[in-house]
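Entry: subunit A
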Amino acid sequence: MTAVLEVLLWWAALTGLWLVLISTVDPLELLVGSASALAAALLARVGRRAVADR
Partner candidate 1 sequence: MSPRVRLWVFLVGAAGFAALFAAACLDLPAFGTVPHPYGVRAVHAALSHHTANVIASVNFDLRAFDTLGEESILFSAVIGTVVLLRQARDEHRKDPEPATVHPPVRRFALLTLPFALLVGLYVIAHGQISPGGGFQGGVVAATALHLLYIAADYRALERVRPLTLYEIGEAAGEAAYVITGLAAVLAGSAFLANVLPFGTLATLSSGGTAMVLNAAVGLEVTSGIVVLLARFLDQAVEIEEPGEGGGSPRDTRDSGGNGDDERERA
Partner candidate 2 sequence: MTDVLIVVALLLVAGAATAAVLNRDPMRQALVLSFLGLALALLFTFLQAPDVALSQLAVGSAVTPLMILLTVRKVRRRPGSGDGVDKPAGRER
């Protein structure tokens, strides 16, 4: 449960960041942005776990 929440929080923050980086918003941009943000959010979670329990 905490895992889902953590990824979700990261995803929301990173999608917001993507919206800051781009210049024009359109549906495709949103799709690519949220997919990239999801990948980065998953990496954030996996990375934190890998460092925490070595």
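As a working rule, contacts are C-beta pairs under 8 Å (C-beta built on N, C-alpha and C of every residue); 3 or more make two chains touch, one makes a residue touch a chain; residues count from 1.
If you want to know what made the cut, all candidates are chains of the complex that A comes from, given by their letters.
Everything numeric here is computed off the predicted structure, so don't read it as measured data.
Visitor: Mark the candidate that touches any copy of subunit A in this complex, from 1 or 2.
Guide: Only one option touches subunit A, namely 1.
Visitor: Quick check on the complex: what are the subunit A residues that touch candidate 1?
Guide: 10, 14, 17-18, 21-24, 26, 28-29, 32, 36-37, 39-41, 43-44, 46-48, 50-51, 54
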